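One protein chain omitted, others in place.
After this line comes chain A, so read on.
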Amino acid sequence: MTQSVVVQVGQCGNQVGCRFWDLALREHAAVNKKGIYDEALSSFFRNVDTRRAGDGPDIYKGKICSLKARALLIDMEEGVVNEILQGPLRDVFDSKQLITDVSGSGNNWAVGYKVYGCQYQENIVEKLRKTAEHCDCLQCFFIIHSMGGGTGSGLGTFVLNLLEDEFPEVYRFVTSVYPSGEDDVITSPYNSVLAMKELNEHADCVLPIENESLFDIVNKIHQMTKSGKLGSTVRQNSLLTSSAGTTKTVQEKPFDAMNNIVANLLLNLTSSARFDGSLNMDLNEISMNLVPFPRLHYLVSSLTPLYTLADVNVPSRRLDQMFSDAFSRDHQLIQADPKHSLYLACALLVRGNVQVSDLRRNIERLKPSLHFVSWNQEGWKTSLCSVPPVGHSHSLLALANNTCVKPTFMELKDRFMKLYKKKAHLHHYLQVDGMEQSCFSEAISSLSDLIEEYNELDATKGGLRTDASRLKIAV
């Protein structure tokens, strides 16, 4: 079995990461009833005997002693990480997994990337190596960060580069939270575009998330539970939206519900690699199947169902609804409409009581309403994991490599250009050592190239499908 390491950078990254570890523990607690440290657990957790002095050795077999997250927590202020260390998850991390500073990055990508990157490089590499040494087959790094600020965006993408240099064989999946239009950070377009260049060049897969979408989804769930129409059959405390049931009752923070959604994205993404199923999907299959060209590795995700109904035997109709919803605009984790754009490839990761015939039926049903690129008319990848998420009987994570990400990138470009034309705030960046104006022009042209690649694909949409003429064989 392989292992993964989570690198959470900046305030947003650490808040989401915190929710992830909480939910991961709960999921394994629900599945692993005997308290034995098993391979599924080992993918994200070490088992350590903390009674021994120093860095206790890993225990590979037998009872769970003390679980330690395979994680590196990085922030250039102390607030969020300190809160985690005082909260219910404190035992999952130890001081060797933390890198913090006190002064923050001032919402400046250059401070995160150039200043802190330089300053903390050795420290970060050393801690990454240490974490990697604890793995017997490290497969994937998950970076969680936001694009708009300074630390997550700057130092986060710096770490991405480091990972490529230090661990070229290990996959790099990045969960990036994109700023919304009415972001309160004025320089967020700069930070995002500068970070995008790094993502373009160094990530294997990027899962873009927009806060607006998370906000809408959380509202939608609240309305559903309150409307009373479904009230009696809806479980109020599904794992997806509530943090109730954690080891200690914590007062729910405003962003918890939203961060939980992202945490669940990661859980469902890795479930088929962790648990048994009749059709497994390992993490390395995701980029293999969904990334036809190296730079086009942005995957739009959706999670369904948003709530779970109380009945155990799922009638077909409701199961099919889960598949339909996964393609609708209001279930996507970014503001995008995959149905009216062009699919390059699509993956359906199903958990729970769902069989291959359910998959086939739904693919057949949905296919006619979706546009696939001419050379990948059957671009579907599927997996069946037998372990459902806690509190659900089944769930679906859809990953779409779809040109619908383009508007998000175009909007980002527009906002960048508005500032850049007036050279607004540029001096904050240029006064940082190693930061030059060319960094900006290269970043914006990288983004423009990416948009152009999507444009070219979009242009093929709706055109007549002509098959490439086949090789001729001399008979």
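Note that in this section a residue touches a chain if its C-beta (ideal position, glycine included) is under 8 Å from a C-beta of that chain, and two chains touch if they have at least 3 such contacts; residues count from 1.
What we mean here is this: contacts and distances are computed from a predicted model.
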item	value
Among "5'-AMP-activated protein kinase subunit gamma", "Tubulin delta chain", "Queuine tRNA-ribosyltransferase catalytic subunit 1" or "Nicolin-1 isoform X1", UniProt-listed name of the chain not shown	"Tubulin delta chain"
Residue touching the undisplayed chain, where the options are A:Met288, A:Met417 or A:Ala459	A:Met288
Residues belonging to chain A that touch the chain removed from view	1-2, 39, 136-137, 139, 276, 278-280, 282, 284-285, 287-294, 345, 348, 355-360, 363, 367, 374-382, 384, 467-468, 470-473, 475
